[in-house]
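Part of the complex only, each chain left as placed.
In this document, chain identifiers A and B correspond to the written order of the chains, with residue numbering beginning at 1 in each.
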Amino acid sequence: MTMLAPIEYADASPEVRAVFDDIKARRGVPDVNNFWKYLAHDPATLRRTWDSLKEVMAPGALDALTKELIYVAVSVTNGCGYCIASHTAAARKSGMSDAMLGELLAVVAMANATNRLANGYRVPIDPQFGGPG
Amino acid sequence: MTMLAPIEYADASPEVRAVFDDIKARRGVPDVNNFWKYLAHDPATLRRTWDSLKEVMAPGALDALTKELIYVAVSVTNGCGYCIASHTAAARKSGMSDAMLGELLAVVAMANATNRLANGYRVPIDPQFGGPG
């Protein structure tokens, strides 16, 4: 069998349970998502990823919703099915409406299009943006 | 010579000049960026891209700054040098501070990392996110 199975709370080590408990407490959910149950195979990465995520996604100069929108934009660009599904849900929890999702995807599509036009036309960076004068 | 050269206003067709004029008027700038001067080789794409950009980037359910942040996030993920340069500048004009840029890039990095963890662990989509029950 080459596939890993999710590690449920009942079968988790104390180290993994501590992270699961923190996720559940912070998010007010009865169980963690599959993502964390798979990361649990590598407890160091589980802890580091959760600690980083808490720090990175905390409101700061950008509010929580804006950060989730950016997260979705990246996941959509990379075509990561799991990440699109879970972070679209997280963005909705932070207040994203259907209209906001629609506009987000329109911007993401536009950016992916113009990225290729800039590449394909081999457009040199303008001097005012840091390109050669 | 295999490379295209930028088309300056003085050498542009009336059709291209009309788009250039609209860009300059809307943005209050004396000249358009290199991107538009290269797109001018294909007037239909120049017009369509500018018309779409105006529509997509207009404030709606998302404000102008949030849209520019998403644009930068996509361009950074794709590694499009020109687009990172020009849209970072556009985001700053819309009010992005250094602290906001720093947090944006931290989220983009985080999302690109977890996208690969989700892919690599072959994490199935949870039922509550639309996955099989």
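Please note the rule applied: a contact is a pair of C-beta atoms (placed from the backbone, for glycine too) under 8 Å apart; a residue touches a chain by one contact, two chains touch by 3 or more.
Please read all numbers here as calculations on a predicted model, not as lab measurements.
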Quiz prompt | Homomeric complex, total chain copies (2 given) | solution = 6
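Keep this in mind: only the chains that are shown with their structure count from here on.
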Quiz item: What whole-Å value do you get for the distance between chain A and chain B if each is reduced to the mean of its CA atoms?
Solution: 20
Quiz item: chain A touches which residues of chain B in the complex?
Solution: 3-4, 33-35, 38-39, 41, 45, 49, 52-53, 56-57, 60-62, 66-67, 69-71, 73-75, 77-78, 80-83, 85-89, 97, 99-100, 102-104, 106-108, 110-115, 117-119, 121-126, 128-131
